[in-house]
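What you see is part of a larger complex, with each chain still in position.
All chains are identified by letter, namely A, B and C, in their written order; residue positions are counted from 1 within each chain.
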Amino acid sequence: MTTSPKQKSSVLPTGGGAALLDPEDAVILLLDHQSGLFQTVKDIPVADLRRNVEVVARLATLLNIPVITSASEPSGSNGPLMPEIHEIATHAVYVPRKGEVNAWDNGDFVDQVRATGRRTLIMAGVWTSVCVMFPALDAVAAGYDVYAVIDASGDPSEMASRTSLARFVQGGVKPTSANALLSELHRTWARPEAAELAKLYGLAAPNYAAVMESFQKAQAVARASA
Amino acid sequence: MTTSPKQKSSVLPTGGGAALLDPEDAVILLLDHQSGLFQTVKDIPVADLRRNVEVVARLATLLNIPVITSASEPSGSNGPLMPEIHEIATHAVYVPRKGEVNAWDNGDFVDQVRATGRRTLIMAGVWTSVCVMFPALDAVAAGYDVYAVIDASGDPSEMASRTSLARFVQGGVKPTSANALLSELHRTWARPEAAELAKLYGLAAPNYAAVMESFQKAQAVARASA
Amino acid sequence: MTTSPKQKSSVLPTGGGAALLDPEDAVILLLDHQSGLFQTVKDIPVADLRRNVEVVARLATLLNIPVITSASEPSGSNGPLMPEIHEIATHAVYVPRKGEVNAWDNGDFVDQVRATGRRTLIMAGVWTSVCVMFPALDAVAAGYDVYAVIDASGDPSEMASRTSLARFVQGGVKPTSANALLSELHRTWARPEAAELAKLYGLAAPNYAAVMESFQKAQAVARASA
């Protein structure tokens, strides 16, 4: 996996935003989004979860952000990784594990992360409280700046979900959502990818797709009658 | 719009099912699924609503059931009809209206229904309490057997939604859901369209898509190790 | 109170709609929407309830439908009638009661209803299970066609609310909502009051106000750039 050299993108504003995610320093880790585990997710409907993961994968592809995936025992009952991820993010690198529940316990996985030279980790996975929490806490301990995309992840109950959010904050992991991540990486409409990014809002916030349909129709009607 | 001649499909069981929908007698009416109205729907997420409408449209296409659509003032703020319907159900007939809120108040619409020669109407629309309710009550009064697909329709509040369900039952309209309609028209796995129908369950009940992914992977693993 | 002579409005479609409300035969009864009782309503937020009552009052005024109001012990802790009703519907007639919980137990009230010569009663009030339910059941027994506007009414718990809906259906009262009533009386956009009626949808379904704002802006932008 080759990664972009570390430098500020020319599209980013120069004056502000020091507190925000730097896309040039980021790597996205998608962990254990597997069909068997999806059945146990109870804090978000599985259709929404998959759509949010798709948003993250499309975003990574559009903005050329490295993606590393992994799966927990995909030949067993946990089931296969959702296929959309690698179909969309063809540049994603898959790291097999040797039984470790926590991807950070797998040396190959950590090596792959280190090889990107990036220090900001954006993680999502199923379960949030396990497959995201454990590597996130370990990565914070190793000095990384870590974001957890809560709604591109899933937990087996609402109670577990609230508990995960609290533990992330306590452990110094920054919680975010797919739509906020999209916006934080998008950063400005004055960039060449803007039209493609716009479509992703219709996935992350489905009412937005209808907003865009209404807008285009209203303008077409106005122009036709102008 | 040409419709199938009225005769029992050879794929249907002969012994039972007299109380169920007869697909040979059915016509599907999709009313006012428009982008502006979608924003007001509060009893179902708009992504789920659109997916359920897509299920109905795909089902109609697969089983060759006539579809009639209409829209309420689509050049105004109600917005355009969701494009997926006519993209999927290319055989659907669109009937423009002259301002009538209730499609049944429009003579062309009623004529189009009558022209199918069918007496079982399957309706969905936005709002449930208006665009489905009014023609449904009128159609019952005109002697039709009417089904309302509640989750391919939408109402502006949970309270309005519960109220609609009660009024349908009171008025002799049969309430159903997209998944139940799919099953009631599907009727048997011993038919040529079975594989295509199977995919629709993954849309109507999204966890089912993951069930199928798990199943196929489990079998592939077993066969590889056999 | 003078009421319109019974005849079909020229704006109404002639072909269909026999199952729907006839606005020429309707009278609106707004019962006990009082500030003290509002505090006990738990099935709808009081802001939404008042906005829905406002929709009904504006609708009555626009379409010249008679309105009769009443209040239960307004000098006591039940509090005054919400002032918007008579401010908006200046043609509304207020009937004081002599302590009766059920407005139908008050002879003056029933006389006022009879004086309209209309047989379709559209009722709303607080509590739904009491101030609407009791006169509604009595009116059905007296041969009237009765509608209860569920979300322009309020009950002291969700459980009481569900119970009211069931009892209405059981008793032959037709349940509806403010938005559906608006649509059922509106009936067609091809009428002089259309622009005024359009505004009411922004009250009954608040997202619709934003839909209209977006539409107008989109058209203005398109025209400016045309």
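Just so we're on the same page, a residue touches a chain if its C-beta (ideal position, glycine included) is under 8 Å from a C-beta of that chain, and two chains touch if they have at least 3 such contacts.
Keep in mind the model is a prediction, meaning the values are calculated, not measured.
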item	value
Total identical subunits in the assembly as filed, 3 in place	8
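Keep this in mind: only the chains that are shown with their structure count from here on.
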item	value
Identity of the chain that, by mean CA position, is farthest from chain C	A
Copies chain A and chain B - rotation angle from C-alpha fit, nearest 5 degrees	180
Centre-to-centre distance between chain C and chain A (centres being mean Cα positions), rounded to whole Å	48
CA centroid of chain A to CA centroid of chain B, Å	34
Whole-Å separation of chain centres (CA-atom averages), chain B against chain C	31
Touching two or more other chains - residue numbers and ranges from chain C	211, 214-215
Complex contact set, residues of chain C against chain A	211, 214-215, 218-223, 226
Residue ranges of chain A touching chain B (in the complex, touch as defined)	35-36, 38-39, 45-48, 50-51, 74-75, 77, 79-80, 82-83, 206-207, 210-211, 213-214, 217-218, 221
Touching residues (chain side chain B, partner chain C) in the complex	36, 39-40, 72-73, 76-77, 79, 98-102, 104-107, 110, 127, 129-130, 133-135, 137-138, 140-141, 155-157, 159-160, 162-164, 166-167, 169-171
